[in-house]
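A single protein chain has been omitted; all remaining protein chains appear in their positions.
So, chain A:
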Amino acid sequence: MSLLDDFLVRAILAGIGLVLAAAPLGCFVVWRRMAYFGDATAHAALLGVALALAFNASIFAGVLAIALLMALTVSTLSGRGFAMDTMLGVMAHSALAFGLVAVSFVPNVRVDLNAYLFGDILAVGRSDLAVIWGGAVLVSVLLYWRWSALLTTTLNPDLAMASGLSPRREQLILSLALAMVVAVAIKVVGTLLIAAMLLIPAASARPFSRTPERMAVIATLIGVMAVLGGIQGAFTFDTPTGPTIVTVAALIFVLANLVRLIRSQLR
């Protein structure tokens, strides 16, 4: 157990736990063009933090509840023909603003806002680690179990329906998984950068993938590289860890697309 006493080991494990759930889910976010959807859900998390502090509840539960509420609201609205990108933009940013205002109302608690906005992976404790891995395993199992159905629905809802699947149910499952990832990720990268951990590894994996499964696996590997590189970089350059992880992911994204560009030029 002495290994877990090291905060660095805990940080690395927390990051990898998050990636295991976020990278495969992120593939769906990319395929279904739900980037803003992820943003809105992630930004709502801060409101969850405020409520949890006000009611003395666990941060995880508060974030999970509010993120789930947001995800369900958005996925319900998306079926009703609203102009979705505007709607999601409105919801993502107002959720963040409401959250910031709500946190300032919480009495007698000096909240370290930075920790919730950008994560505090180096402060991850054993119980946090248990929550992160618990959530990550749950999301992975959920995605593994529904993989084929989710993929078919993503391709075409009518096609799914003709195969006896319910697109609404699959959408619900994705919403649930998204809320869970947000709740897990807030400690690691914070509200503002959760969407980055969903999108960037998946988008970086695209040029190297011929099948959806392969893309999910490569996205996970790239996510792990970003976590390791980010923690290392944060130490070397004395930078905030969460943003450094995302920076490394972004660099991998640029590199991956350069490789793709060069390959297509050579062809």
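Quick note on the criterion: contacts are C-beta pairs under 8 Å (C-beta built on N, C-alpha and C of every residue); 3 or more make two chains touch, one makes a residue touch a chain; residues count from 1.
Going forward, contacts and distances are computed from a predicted model.
Matching "LuxR family transcriptional regulator", "Zinc transport system ATP-binding protein", "ABC transporter permease" or "RNA polymerase ECF family sigma subunit" against the UniProt entry of the left-out chain gives the name "Zinc transport system ATP-binding protein".
The chain that is not drawn here is touched, among residues A:A61, A:L151, A:V224 or A:A250, by A:L151.
Looking at A:N56, A:T211, A:T236 or A:Q265, the residue that reaches the missing chain in the full complex is A:T211. Although one chain is not displayed, its contacts with chain A can still be listed: residues 30-33, 148-149, 151-152, 154-156, 158-163, 165, 203, 206, 209-212, 214-215.
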